[in-house]
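Removed from the display is one protein chain of the complex; every other protein chain stays in position.
For reference, chains read A, B and C in written order, and residue numbers begin at 1 within each chain.
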Amino acid sequence: MINQVKTVVIAGCTGSMGQQTVQLIQNLPGFELVGGYAPHAIPQTSDYLVTNQLAELPQADIWIDFTVPSVVFQNIKYAITHGYHPVVGTSGLSTSEMHELQTLAATKELGGLIAPNFGLSAVLLIQFAKQAAKYFPEAEVVEMHHQDKQDAPSGTAIATAKAISASRTHANDYDEIETIPGARGGKVDGVPIHSIRLPGYVAHEQVLFGGPGEALTIRQDSFDRQSFMSGVRLACQKVTDLNTLVVGLENILD
Amino acid sequence: MINQVKTVVIAGCTGSMGQQTVQLIQNLPGFELVGGYAPHAIPQTSDYLVTNQLAELPQADIWIDFTVPSVVFQNIKYAITHGYHPVVGTSGLSTSEMHELQTLAATKELGGLIAPNFGLSAVLLIQFAKQAAKYFPEAEVVEMHHQDKQDAPSGTAIATAKAISASRTHANDYDEIETIPGARGGKVDGVPIHSIRLPGYVAHEQVLFGGPGEALTIRQDSFDRQSFMSGVRLACQKVTDLNTLVVGLENILD
Amino acid sequence: MINQVKTVVIAGCTGSMGQQTVQLIQNLPGFELVGGYAPHAIPQTSDYLVTNQLAELPQADIWIDFTVPSVVFQNIKYAITHGYHPVVGTSGLSTSEMHELQTLAATKELGGLIAPNFGLSAVLLIQFAKQAAKYFPEAEVVEMHHQDKQDAPSGTAIATAKAISASRTHANDYDEIETIPGARGGKVDGVPIHSIRLPGYVAHEQVLFGGPGEALTIRQDSFDRQSFMSGVRLACQKVTDLNTLVVGLENILD
Partner (left out) sequence: MINQVKTVVIAGCTGSMGQQTVQLIQNLPGFELVGGYAPHAIPQTSDYLVTNQLAELPQADIWIDFTVPSVVFQNIKYAITHGYHPVVGTSGLSTSEMHELQTLAATKELGGLIAPNFGLSAVLLIQFAKQAAKYFPEAEVVEMHHQDKQDAPSGTAIATAKAISASRTHANDYDEIETIPGARGGKVDGVPIHSIRLPGYVAHEQVLFGGPGEALTIRQDSFDRQSFMSGVRLACQKVTDLNTLVVGLENILD
């Protein structure tokens, strides 16, 4: 079998994630970057076409999208309509928009991936937490982020708690007394989440499981945004073999 | 459907694991302890038969074995021949003995389980390590045990390293210099294992995975031998639905 | 110099801590157990006097007290008055009672120790946290206990938070948004505490410090009540050299 080179366009190629993705694809054997989409005209010194007009983008196998919530829906609709396999890291799609895109992809029999999180360690953590919760229904989540993170808990921690709750067959039923309000954390679907905000930390999450006489802990550390690139690479390697628009990187892991 | 009570005999019912198993089965809804096998005659004050003659044991659905290496093979051969579903926690079966028992079970179309480790957290750790190694081939194992443990590394750590090595598609290739011999650990199939021996600790294991910009860590703590009972309970609940003699608790997890 | 054997009486010698202390002293070179005080008459099979009358206790160098809140004040008052060096692990003394005992000890020029916590790892954790907070004022406390612990946070966690707050020269001033109430923990003197309650866990505490580009974590694990005995032994070895009634094991560490 001949492995043909797969062609790629990157929407949002001048943003922080986009620039890293450009580097990734340019160095990934078997892939070729053929076009970039960016909102503003940029100097054409690059060895691939960059444009601010969707219609000027060259045809390609894969459409990677790291743009902004306000344009992502139109972008992906365009991509699917024109036969690009979308790999979407942009947030902001509503549930109804996702359904519309999934229906459109089904009509076209075109595979793609929408991934709220491209960090492999975070995705595996959630997957393992789901499996562990069947045997260790008692679980709590601790997440640590840098102090500049404005909201608590993190989206990944909430997703983890929901995954645990959906997987376990019975729920904790605590009746302990909080002498200091908040000490027992914030509960999402019955799973306590504890959010730590400290300088120095980047983005880290732990799930603690306990059972009679034993404990199981899963932890992931994101030290660097570079970590997302492993997930993007994996998505590019698998997306052309998909025939539906999948949501969640965990759903394309073996 | 009527859930019939399943009957159980326990071989080695007076040993430390055996006594805990007696307590477990006597308190487990849907199960009834009907007999115990012990090498020495013991006072018949119990509400189930205890004997030192295999032939005197009552027929039952399940045969739990926590005896000693010198008798386990004969015990399980007897159990399978007589139609008991074996759940074996005794160590010491050779590979050829296991094969003989598996063949015998296949002939009788009788399911059973041989489990080197009944600790659910340890079994899940190995399972997760296997899955993670596909995406994070770079891994090291750290295990901590009480200082009285005579050998290093632990059997579970070796099993973990082998599972990682079998699962990953490429191996580490380190060429760093050890200025203090042993600093980089002992390698099993290319996976470094680091063994810590300290008072206070019981039995703990960590697997550390690293990739570009991120890390994933899986840890299990066994605080108490009581932890094995969760695995024994799970085995009892599933063994009568098996139709082969399975090796490894991880292979009956969902 | 001749090291004279030091004599010891144990009040509460039949309780759970008392029994462990009996074992400790009977096996500690340089110490001799000469009497025990217990509320109920007990069989006199032991090789030391046990009585339920304070006045019947033999004179000794050290009075170890593991009794109950309702009698500890009278016990220690009696001990100091009669020249025993008290080592007190019983809780329940009020601040005014402590002051009265300290004044009495000062008058008699007699040293002693009242220790809310005899766990050396917990005491060192608080001491280190105090030191670290001078250089890392941003800190959070996470404590893990078995699910049967009724209150949250633990007393040691509260003591740790207070020690950090007293030691640091400026306080956190967070304005992050809790989308799930309680996620950011319960604050004691401005230090967030997160309490985890899971089966399997015993008693564990972590302090996390963060600064620009780095983090420092101190963790202690109490696996077993036996851990308190290291602190009791240390107290016995030092108490006869003290000349005031000290509160807190950390204050007699070198």
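Everything below uses one rule, namely that a residue touches a chain if its C-beta (ideal position, glycine included) is under 8 Å from a C-beta of that chain, and two chains touch if they have at least 3 such contacts.
Everything quoted here is computed from the prediction, not taken from an experiment.
**Q** With the missing chain put back, one of B:76, B:164 or B:208 would touch it. Which one?
**A** B:208
**Q** Out of C:54, C:68, C:216 or C:242, which residue would touch the omitted chain in the full complex?
**A** Reading the full complex, the residue touching the unseen chain is C:216.
**Q** Among A:28, A:49 or A:202, exactly one should touch the missing chain; which is it?
**A** A:202
**Q** Using the touch definition up top, pick the residue from B:188, B:203, B:218 or B:234 that touches the left-out chain.
**A** Spelled out, the listed residue whose C-beta touches the missing chain is B:188.
**Q** Just checking the interface: what residues of chain A touch the absent partner chain?
**A** Interface residues of chain A facing the absent chain: 200-202, 221, 223-224, 227.
**Q** Pick out the residues on chain B that sit against the missing chain.
**A** Looking at chain B, the ones touching the missing chain are residues 138-140, 142, 144, 147, 149-153, 158, 174, 176-188, 192-201, 208-215.
**Q** Please output the residues of chain C touching the missing chain, sorted low to high.
**A** Those residues of chain C that touch the unshown chain are 119-121, 124-125, 127-128, 131-132, 134-136, 209, 211-230, 234, 253-254.
We adopt the following convention: only the chains that are shown with their structure count from here on.
**Q** I need the rotation angle between the copies chain A and chain C from a CA superposition, between 0 and 180°, in steps of 5.
**A** 180
**Q** When the mean CA coordinate of each chain is compared with the mean CA coordinate of the whole protein, which chain is closest?
**A** Closest to the centre of all protein C-alpha atoms: chain B.
**Q** So chain A and chain B: same face meeting same face, with over half the numbers shared, or different?
**A** Looking at both copies, the contact residues mostly coincide.
**Q** Which whole number of Å gives the spacing of the CA centres of chain B and chain C?
**A** Those two chain centres are 40 Å apart.
**Q** Measuring from the mean C-alpha position of chain A to the mean C-alpha position of chain B, what distance in angstrom results?
**A** Each chain's C-alpha centroid was found; their separation is 36 Å.
**Q** Which chain B residues sit where two or more other chains touch them?
**A** 221, 223-224, 227
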